[in-house]
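Now for subunit A:
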Amino acid sequence: MPLKLGFISEGLEEMARALKGVKGQEIERARFLLKETDPANLRAKIEEAKTSWLLAWPENTLSRAYPAPEPPLNFSVAATDGSYIRPDRHIPARFVAINIGSALFTYGHDPMAHLDSKSHFYFREEELRIPHPFKDLYLEGEFLGARRTVLELEALVEVAIRGIRPAVGLQDGSLILWGLPTTDEPDDISVRDHFLRPFLGALQKLRVQGIPVASYLSQPQSKDVVNSLRVEICDNEPVDCDRCSYIAQRERPICSDLAGVLDRQIFDSLELGERSDLFRSSSKILRVGYGEYWIYFFYLNVGGEIARLEFPQWVALDEEKLNLLHALVYDQCQRGRGYPSALQEAHEQAVITGPERRVVESLVEEALAKEGVAFFRSGKATSKRERGV
Partner candidate 1 sequence: MRIGEIIETSSTGFVAESYQLHQPPALGSLVKVKVDDEREVYAVVSYGETGGIEPGRRAVRWSTDEVFDEAIYEEHPELRRTLRTEFTALSVGSLEGRETRQGLPSEPPPMHYSVYACTPAEVVRFTEELYYLRLLLAGEGPVPREQLLVTHLREVYRARGNDGEWLSKAAREIARLLKRDYDRLMTVLLGIEPHSMD
Partner candidate 2 sequence: MERRRLGVVTDGTFEAGLTVRLDPGCSTEDLRIGSFVVVEGRSHRFFCTIADMRLQVTDAGLLADPPRDASPFVRRTLEGISSYATVQVKPHLMLDISKGVGEETPVEPVRTIPMHFAELYEASGVDFATVFGEERGAYFAMGTPITMELPICLRLDRFVERSNGVFGQTGTGKSFLARLLLAGIIKSKAAVNLVFDMHNEYAFGAQKEDGGWVKGLRDLFGPQVLVYSLDEAWGARRNVDVTLKVGLNQIELGDVLLLAEELELSPTAVTTAELIYARFGSDWMKRLVALDSGDSEALKGFCDLTGAQSESLKALQRRVKRVAGRDYVREEVAFSAIDEMVAALDKGRHVVLVFGRHDTPLDYMLVANIVARRVRRLYQEKVNRYERTRDEADRPQPLLITLEEAHKFLSPQVSRQTIFGTIARELRKFYVTLMVIDQRPSGIDPEVMSQLGTRVTGKLTDQRDIDSVFTGVGGRSFLRGALESLNTRQEILILGHAVPMPIILRTRQYDEGFYEAIRGRGEKGRDIGEDIADLYGD
C-alpha cells in the first residue's frame, strides 16, 4: 500500500475543524434566513431572478416541519437499483451490461420479501447508439447513467405493481435526468425523448396504479434551497448574476457567504422523522421535458442524516400520497438503521462484484475467441490485474 494514510488523517482533522469554524457562521445565517424569510416575497423574487445556480421554489413555507405519520398496518415497499459494466479499454468489443436489482418487501400480518435481479446486455450497434441524425452518440457517460435510471424505473413499475396496497416505490439518487440535452434543437429533442419517453411512461404507470414513487438521496450535496436564500439576500433588482453589481465593482458578491452551505445543513433542525415543506426543483430538463411530472422534493430527518426525497408532481400535490410516502420512507429508514432497507437490498441485488465482472469479461473473451477474434492484453492491463508480491 504505497499510499501513506498517516499524514492524510492528520490533515483530515484540521480540515474538519476549519470547515466547522468557518462554515459554522454561514450555516447559522442560512438557518436564520430559512426561518425569517417570507415565502411569498421570495417566490416573487425568484420569479424575476436569473441566476447561474439552481433554485428551489418554495411551494408553501420555507421552514415548516411535518412530523412523520404512522404507517398503515399492512403495506409494501418496492425499490430498484442498478449498476453496470463498461468494457475494459483493452477489449476490442463494445458492450454494456446493466444489472438491475429489485426488492419488494411486504409488512404487516403477512411479512414477505422478494429479491431479484435482471441483467441487460447491449452489444448490438443499434443498442449501443443513441439515435441522432448526424452525431455519433454512444451509450456512455451521462447517457449510460440515464439508461440505467430508465431501466431502474421500469423495473420498479414491474415490481411495485405486485405489492399489496398501499405501496410506495423507491429509487436511489435523483429523478431528474440531469445529463440529457436541454436545447430546443430537434436532434436534442429526439435524444431527450429517447430517454424521457420510457421514463415518463413508467411514472405514468405508477400514477395509474396509485403507487407514490420517490428517489432517495443520501448525503445530498444539493444547495438549491440555500441558493434561493441567496436570492433573498441579494439586493440587486432584479436579481441577475450576469449583472451582479458587486462583481462589477470587483467586490465579493453579498451572497457568496452562503455559497458553501448545503441544504441538509440548514434543515438539520428537523426532528427525527420530520420532513421539511415542499419545494419544486427548477432544473431545466424539467421545464423542457417533464411536463406534469415536474419533480418536487423535501428533506427528511431519517435518523442518521438529513436525506432528500424527490417525487413527481402528482405525488407532491396529493396529501394522502405525500403522507404515505413520508410515513413509509421514514419507517424504512428506521428498519434499515438510517437508510431504506428495501433500497439497500435492491442495491445489493444490483451490485456487480469484481469477480462477476471478470466472469463477464472472460465470457466475452471466450465468445470472441470462438469467432476467431483474438486480442492481447496490454502489459499495463495485465499488471493491473495481478497484484502479486
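Regarding selection, all candidates are chains of the complex that A comes from, given by their letters.
The definition used in the following text is that a residue touches a chain if its C-beta (ideal position, glycine included) is under 8 Å from a C-beta of that chain, and two chains touch if they have at least 3 such contacts; residues count from 1.
What you are looking at is a predicted structure, and each value in this text was computed from that prediction instead of being measured.
Every option in 1 or 2 comes from this complex, but the candidate touching subunit A is 1. Subunit A makes touch with candidate 1 in their complex at residues 103, 105-107, 111-115, 335, 337, 341-342, 345, 348, 351.
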